[in-house]
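Let's turn to subunit A:
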Amino acid sequence: MTTESDTLVHPLAKYMRTDRLPWIYCPGCSIGIVTGMVARAIENLGIDFNKVVIVSGIGCTGRVSGYFKTGTFHTTHGRPIAFAEGVKIANPELEVIVVSGDGDIAAIGGNHLIHACRRNIDITVVCLNNFNYGMTGGQFGPTTEHERYTQTSPRPIGNIEWPFNLVKLAASSGATFVARWTAVQVRRATKSIEKAIAKRGFSFVEIVGACPTSYGRSNRLGDGVEMHRHLLKVADIQNGLPPHEAELEYDSRIVCGEFVDIDKPEYTEVLKKAQEKARSEAR
Partner candidate 1 sequence: MTRYEIRIAGFGGQGIVTMAVILGETAALYDGKFVVQTQSYGPEARGGASKGEVVMDDEEEIDYPKVQEPDVFIAMSRAAYLSYKDGLKENGVLIVDEDLVEIEGDLPRGVRVYKIPATRIADKEVGTKQATNVVMLGAFSVITKAVSIEGLKDRIVQRWPRFAETNLKALELGMKAGERALTQAS
Partner candidate 2 sequence: MPERVMFTMGDVACAEGALSAGCRYFGGYPITPATEIAEWMAIRMPQVGGAYVQYEDEIASITSVIGASWAGTKAMTATSGPGVSLMMEAIGLAVMTETPLVLVNIMRGGPSTGQPTRGQQGDVMQAKWGSHGDYQIIALTPASVQEMFDQTVRAFNLAEQYRVPVFVLADETVGHMREKLVIPDEKDLEIVDRKRPTVPPEEYLPFKPDEDLVPPMATFGSGYQFYATGLTHDWRGYPSDKDDVQMELITRLNEKILRNVDKIVEMERFQLDDADVAIIAYGTPSRSAKRAIREARRQGLKAGLLRLKTIWPFPERAIMDLASEVRHIVVAEQNMGQLYHMVRASAGTTPVHMMRKPVGTPQLPQEILQKIREVVTQ
């Protein structure tokens, strides 16, 4: 006799290393949702999955690449964008997607982020911002709000630093596609990730998510369900708003939408032209 679980297969399972399940994430974490968004975006675009490369760095979100069943690479901390640039430049036929966390992308890897934006290399970065270093137990990071509590910004003082606004950072550094959604806006976020992948240029999509185990507990934000409900409540959709107005205030207002979608010469295309010119002059 066959049971229901034998016959029912998730339509996106073909993209995943199901032999690695159950995965490492806590109940209530947003990473599963974001992984689903990326898989669905690939499915919707109908691109050859063999040509997709998924790269991530260190941390909870850094483990995402390992669950995808294609060419995947788990770099050292902060380096997925640098690695991805090498892949894309060496073989521009590949569709290169970086999925990593706020600490990985914006703190230790912040320099690589801004310079990749500036170069305008055709890669897509999906950054899950959960406001803290989750894997190491919840320390403050580059997106932790002022006076929030973490293991390294304890009560009664909280965080004495100020956060990056990643949308503003990516936009002012030269990214050609910039969007922000929360983890509960799955359809809209998936659509933006599709656009980001299809874009010929550097694309940055921030997904504001929940880390109930560390950040949520330290700041008494409730469990996973409660945190995601909150995200839905404070999400303020403002498509096309100038990126410098895309504010993020966790308690009251998270501006969501697509803020940048512009065209600029893409690095590997410019490089190709340079090669043709150099070859014809060398002859």
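We adopt the following convention: contacts are C-beta pairs under 8 Å (C-beta built on N, C-alpha and C of every residue); 3 or more make two chains touch, one makes a residue touch a chain; residues count from 1.
Selection rule, in plain terms: all candidates are chains of the complex that A comes from, given by their letters.
Here the structure is a predicted model, which is why all the values come from computation and not from measurement.
Between subunit A and the candidates 1 or 2, touch in this complex occurs only with 2.
Within the complex formed with candidate 2, the residues of subunit A that make contact are 17, 20, 50-51, 53, 55, 65-66, 69-76, 79, 82-91, 93-94, 111-112, 115, 271, 274-275, 277-279, 282.
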